[in-house]
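Once you've had a glance at the structure underneath, I'll fire off some questions.
Of the protein chains in this complex, one is absent; all others appear in place.
For reference, chains read A and B in written order, and residue numbers begin at 1 within each chain.
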Amino acid sequence: MRRKPFLKPLACTVLFLALGLGGSISSLYGEEWPSKPIQIVVGYSAGGTSDLVTRGLAEPLKKILKVPVVVENKPGGASLIASGYLAKAKPDGYTLGQVAGNSITERPFFMQVPFDPVKAFSFICQVFDYGAGFVVKSDAPWKTFPEFVEAAKKQPGKLSVSMSGPGSYLQVGIAKLERKVPGLKLKVVPFKGGVDAVTALLGGHVDSCFQSQEWRPFVESGKLRLLAIGGRERLKDYPQVPTWLDLGYGVFAEAPGAYAAPAGLPGNIRDKLEQAFKAAMGDPKFKATMKSLSLVEVYKPGKELYEDLMKMYEENKTTIPQLGITEQ
Amino acid sequence: MAWMGKPFAGQMKNSDFFSGLFFSLVSMASCILAVQLGLGKIQKPGSGLIPFGTAALLSLMSIGMVFRSLLTAKKKEEPQKKVFQSTRWKTLTLVIGALTGYGVFLNFLGFTVITFLLMTFLLRVISKQPWWRTLVTSMLIVLGAYFIFVFWLDCPFPKGIVGI
Partner (left out) sequence: METLQNLIFGFQVTLQPINLFYCLIGVLIGTLIGVLPGIGPVGAMSLLLPATFHVSPVGAVIMLSGIYYGAQYGGSTTSILVNIPGEASSVVTCLDGYQMARQGRAGPALGIAAFGSFIAATLAIIGLIFMASPLSNGALGFGPPEYCTLMCVGLVVLTFLAQGSMYKGLMMALFGLLISYIGLDLFNAKPRFTFGAQELQEGVGIVPLVMGLFGISEILLNLEQPLRREIYKAKIKGLFPTFQDWMDAKGAILRGSLVGFFLGILPGGGAVLASFASYAIEKKFSKYPEKFGTGVIEGVAAPEAANNAAAQASFIPLLSLGIPPNVVMALLFGGLLIHGIQPGPLLIQKHPDLFWGVVASMYVGNMMLLALNLPLIGMWVRVLKIPYHLLFPLILLLCIIGVYSVNNSTFDIYLMVLFGVIGYFMQKFDFEPAPLALAYVLGPMLEVSLRQSLIMSEGSFLIFIHRPIPLVSLLLIVGLLIAQIFSYWRKKRHVPGASALGTI
């Protein structure tokens, strides 16, 4: 009878399993945080600005926290999928994520979000703002934003503005502006990404574009003209361009880029993380990255950020349904 | 039926009745779902308008197919090969089941273990290999996959309760 050589494969399998068990047992022993790599989940694909900011932070964070800091991309659903993943993760300080402020303040009113906007996250801090600029082509007849508004009022519903959608803070911003300025009615043409929205403007298919920062290289090269900023503060590179608040419209559109952990994160770990992030933001290489990405660096401690977000959330709860943009 | 067959002459078989039926059902269900989404006007399409148009067109085509299969089947007396004559239902179900099971247990058992189990299952049950060849090949495949994807390419595969 032929002896079936099964001992070797059997031994291999047993060895295999034993190694695995051993590996998992060692991680059961609790050690002081941080004792293993930290993961930061980003809701956009690698190479995008959100991703690059995070990677820019990861380097100095690694030096400060003395553990590897790994960026993981989970693109999709305008970062909602990643946020949903984060909300369900263990609040042990090893899984963090980048959360866009408007996932909390705007999107829940447009679509189902895979987390509770009020309770899901423990915010570490805000690091940047996506910004919002209103641009037109440089050969357009409107040299200032009020000029554009006047022209639009004369032909309601005729001038078009492109932006990325749906349910974006940009859309809400424009709608709020229309509400505040009587007689202003713009044709909103949504696109699947900021780049497409800006390209449409470049090609002359729309009259204007309201977008986060994809217009930068074109304003710099003179192809597009920046008329106004939707955020609360002017941009350092374009100090002469007014904000909507400066112009007296009483609305603003901002999109904080923040980092958070799942709710339930122990307070001392959260504080340590906040300090680490703050220090990382001071890293010169990070500052250079931010400059090249044309993002607005804004530091806001987690508690303050959360309060601001909740304020806007409550406000939007009543305002957004009134804007009439949730249904087409 | 020649006039109808001209631009779209396909080799109509009896099986077309069933496939036509399937598509008719799916497309009509989609029509209903699309209407629920809101059609809007043609100048201002709602969410469901274009899906409705697509589904409606598909329904028409599928229903057309059903009718044609009914009408031409009587004329043609060719011996129709049964569609599922060569199907091995057991193999089919086992493979699909194995793949689904992989998805179910991947997070629980971890990439390495579940891959090993899948390979073993496929080689032993479907390909009917002798045990030794099954286990050795599975081990080699798993080690190779681990080396390429986990070690070299750093793919974040789940580690499962065993921790590998």
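In the analysis below, contacts are C-beta pairs under 8 Å (C-beta built on N, C-alpha and C of every residue); 3 or more make two chains touch, one makes a residue touch a chain.
What you see is a predicted model, and the numbers here were worked out from it, not measured in a lab.
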item	value
Hidden-chain contact residue, picked from the options A:I64, A:L202 or A:L245	A:L202
Option touching the unshown chain, where B:M65, B:V113 or B:M139 are the choices	B:M65
Among A:G157, A:G250 or A:G282, the residue in touch with the chain that has been omitted	A:G157
Residues of subunit B in contact with the chain not shown	2, 5-11, 13, 15-16, 18-19, 23, 26-27, 30, 33, 37, 41-45, 47-48, 50-51, 54-55, 57-58, 61-62, 65, 83-84, 86-88, 91-92, 95-96, 99-100, 102-104, 106-107, 115, 118-119, 122-123, 126-129, 137, 141, 145, 149, 153-157
Touch list for subunit A against the chain that is not drawn	45-49, 51-52, 55, 71, 73-74, 76-77, 80-81, 84, 110-112, 114, 157, 160, 165-167, 187-192, 195-196, 198-200, 202-206, 216-218, 220-221, 223, 288-289, 291-293, 326-328
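The rule we apply is simple: only the chains that are shown with their structure count from here on.
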item	value
CA centroid of subunit A to CA centroid of subunit B, Å	37
